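Worksheet: the structure to be examined is printed underneath.
Missing here is one protein chain; the remaining ones are kept as they sit in the complex.
Chain nomenclature is as follows: A, B and C, assigned in order of appearance, with residue numbering initiated at 1 for each chain independently.
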Amino acid sequence: MRNRFFSWILFLSGVVLLIFTLIAAYREMTPEWKKYQAQYKEQIIKTAKDNAVRQKAGALASEVQQIYLGALNKIDRCVSCHIGVENPMMDNAKLPLKQHSGDYLKNHPPDKFGCTVCHYGQGRATNKKEAHGIGHDTHWDFPVMPLKYIQSSCTQCHDYEMLGAKGYDTIAKGAKLFTEKGCRGCHKLNGIGGALGKKLDIVGSQPIAYFPMRFVEGERNTYNWHKQHFADPRVLVPESQMKISVKPEETDLLATYVLSLRSGEMPKDYRKIKGIMTVGKPDEGEALYKMFCIACHTDGKQSYFDEIFNRTIPAIVNKAFLKTADDKYIKKTVEEGRAGTQMTSWKTAAGGLAEGEINKLISYITKERPSAKPERFNIAGFKPDEKRGEELYKVRCALCHGKKGEGELGINLRNPVTQAADPEFLALTVRDGRTETPMPAFGKKGIGLTEKDIADVVSYVKTLSKKK
Amino acid sequence: MSNEAHEKAEISRRDFLGLASLGAAVISSLTVLTGVLRMFKPNVRYEESTKFKIGKAEDFPEGTVKKLDERGLFIFSKDDGLYAISAVCTHLGCIVNQTDWGFQCPCHGSRYNEHGKVIAGPAPRNLDWHEISKTVDGILEVDTAKSVPAGTKFKLYA
Amino acid sequence: MKGTIKKSFFILLLIFLISQQKGNVFGADAKKSASGGNDNLGKKIYEERCQLCHGSKGDGKGLVGVMKRSEKSGRILEIKPRDFTLGAFRFRSTPTGCLPTEEDLVLLVDKGIPRSFMPPHKDQLTKEEKKAVVEHIKTFATRWKEEEPCKYIPVKKPRWIGSKKSVEKGKKLYKEMKCWECHGETGRGDGPKADLQKDDWGHKILAFDFTTGATKMGSDPENVYTAYTTGLDGTGMPSYEDSMKDEDRWHLVSYTLKLMGRVK
Partner (left out) sequence: MSELKQSGIDSFKHNIKSAFKSFASSFLRSGKPTSDRSRAAAVFNNFFLHVQGVKTHINTLRPAYTLGLGLISFFLLIITIISGVLLMVYYSPSIEHAYNSVKDINFVVFAGRLIRNMHKWAGEGMIIFVLLHMARVFYTSSYKNGRQFNWVIGLALLILTFGINLSGYMLPWDQLSYWALVIVANIIQSPKELTDSLGITGFFDIGGFSKELFLGGLTAGKESLTRVYLLHIMLLPIFLFIFLGVHFWRIRKDGGLTKPDVFEPKAIDAALIALPEKKGGIFPANKTYGLMELAHGKTPVVDRDVENTVLSWPNLLIAEAALFVLCLAGVIVYSFFIDAPLKELANPMIPENPAKAPWYFLGLQELLSYSAFMGGVGLPGLALLGLGLIPYLDREEQHLGIWFSNKQGKRVAIESLIASALVIIGLLAFVINFGWFRSWWPNVPQLLITLINPGNIWVGFMILWSVYVIKKTGSTRMGAIALFTMFLISYLIYTYVGTELRGPNWDFFWSRSEWPIH
């Protein structure tokens, strides 16, 4: 048979086929976890005190170990490599055989909880790279969580007060910070909060693609994103209006808290929660102020022009303001908010504050109201001339309040609340101005605005919202 | 009837029988076929309905834009009212991203201005606008099956 | 080749857009008729528009109270209206220690300083009205009577401004001339000596944060150069006309533009 050419091809490819099949079989037979399980077995035999343990170790079969969690419909195979996680003899072994730190496994037995419920990572994987989910090519949204944020997983079953009491202070402090940085001024959580920022209900479970990762340094995952976003929001999201000033160590605490806001409910028999899972709503005025208003109004005493909002944020605890504004007007502003500006409406239908809470908030704000009543202006006594009012407005007020009253250094006058405000209050404000803020007292001698002028200006201001 | 005519009639009668039986067979099998094909169109759709509630008017403060991710919809709230622009690209159905000049589709490069009008790329039509209406209990509702001409806005306080 | 076509299109578009941008943010178009002598016209306008902030005696103590501005980085600036009585002006084109020229002041009234709430009056006032107001302002300080303003310093922008080499040199100069002591390593105005600064009127001032991207005088290279050459009289910002060669100052300007993010 001299058919040599094809015979050669047949022979050679047959050999290659055989070699690679064998190599593939070998690779299949020697996965990573086998190495660790062998080390584990050998270490037990070495350190075993009595023979019984040694026999048992000797009989240990080397195979994929997995925890099947029906209730959580998960399968965790981390214990294939981390085989010694429950074994006290392994407390000083090196990773991955090391025993789990602390006594967490006592009250969280792995066969009921598994590992990924707290540590994240890809439970189904049987090799280190894909199990930890590190690196873009693993295409896994929840890589193993750095230990400094691990307490964010506790709140799936426990509530913040209990965690704080038991010494888990990272998450407890993070939750407290969340209530004190005024985050809910812009972010809604459980239906309560402002509507400028994104809802935070399931932010902890959002995939990586949900966050713009362009400017993140280091590994591109949600943990780094949250930490660097708290450090400086505008580095990651250039057009963000987030107003936050946070010390470096606080970024980790807040990141832990934010990562604890997850979707999905743990099955009932896992949960040990007294109150609702998220931070409760405080009841006194000051705590409410800290939770909702502090981010923008800071202590409320100073009014300043904000370069992020491109608008002035009024001083709401300013004595001159409290002197002239009555509780009804302040309540209306808090409830309706100021349409067209970043001031959200806080009534139950929108921001979600109850009637009682708004009253407590206002009583806190108006605590330092000076007792002296301002001298009456009785605007009703004047016949307003809008034409002249417009004239005066153009020269004296447009400089700060804007041609159409949209507001820049001066506050926005077009919104429905100011338009519906009591003219007496407006006239008083123009006449007496606001000390400690840029608003001058136009009624003072020597500046030339007579009471009649003020009445005309006020009547014109009332027509501002109609001007297109 | 003459003999030939008779034969012709006879033949045609036998042919007629053949034809009739053939016709019956074909028609019956066709109806079976259409019945079988009809089976492919389910009577109920295993998916969320196209009409859904988006929340209260207060959830959309003036001057803000909200993207309802799970519905592929942008809700704009301006001082003259609320309006909804679909985020589904009219070219091949990807979800567009919002940019400062309008919308950008990541799949084939279609671009729209901030009112959803096509300004570049293969998209054949503008982004759909959907009507926002208020249900009887005061909750805002959108129906993505019905698209309305661009510019229809829901007046908050008409 | 492809990239350049795209870029040229974009730049053409940009220039077209900018030239459309007239209009102004502040001010009303009050039609004032010139009345009476030049001086009491200036006085009348000053009383109507400027007295509110700069005070009737031009000492900066007008009726407007505390003006504050919070920068993107969270820093709070306290803005004080200019006190004319001392006759020291920051934004001039004349060498340090000199009075500003007539045009400097008119330009200031015209353009205003948006980041300090000084409104522009481009369309609100006619040419003579601006001159009249400037004359009136001069009456507040005795210096105007004794001295004459010096000649303005010519500014010629070199071609290589903003180039990589020039930015590198500027960075070295920034270190040598110890600018970082006030303006900080990264130009955020957080240098070690930043919070000791006081201006001639005794108010606490903050070193400028370049990363905000816009200086008060305007962010073109020429304005930054003038600031380094004339110095901002009345504040801690010295003039480097005598201590640095002209070319070095332009390198410093390049580095500043990089800090402000205006140059790649």
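Here is the rule we go by: a residue touches a chain if its C-beta (ideal position, glycine included) is under 8 Å from a C-beta of that chain, and two chains touch if they have at least 3 such contacts.
Predicted model only: the values in this text are computed from it and were never measured.
Considering B:K53, B:K78 or B:R125, the position touching the chain not shown turns out to be B:R125 (whole complex). Across A:P146, A:P212, A:P374 or A:P423, the single residue that touches the chain missing here is A:P212.
In the full complex, the hidden chain is touched by chain B at residues 40-42, 45-47, 50, 69-70, 72, 91-95, 97, 104-109, 117-125. Residues touching the missing chain, restricted to chain A, are 1-7, 9-10, 13-14, 16-17, 20-21, 23-25, 27-28, 64, 66, 77, 122, 124-127, 130, 139-141, 207, 209-210, 212-214, 220 (touch as defined at the top).
The rule is simple: only the chains that are shown with their structure count from here on.
Arrangement of the chains shown, judged by which pairs touch: a linear chain-to-chain path with two open ends.
By number of C-beta pairs in contact, chains A-C lead all other pairings. Per-chain CA centroids place chain B at a distance of 59 Å from chain C.
Inter-chain centre distance (chain A to chain C, centres taken as mean C-alpha positions): 39 Å. Between chain A and chain B, the centres computed from C-alpha atoms are 37 Å apart. Residue numbers of chain B whose C-beta contacts span two or more other chains: none are found.
In chain C, no residue touches at least two other chains. Taken together, the chain A residues at the contact with chain B in this complex read 195-196, 239, 337, 339-341, 344-345, 347, 349-351. Partner chain A is touched in their complex by these residues of chain B: 56, 58-64, 66, 79, 100. If you check the complex, the residues on chain A that touch chain C are 234, 245, 302-308, 391, 393-396, 398-400, 402-403, 408-409, 433-442, 444, 446-448.
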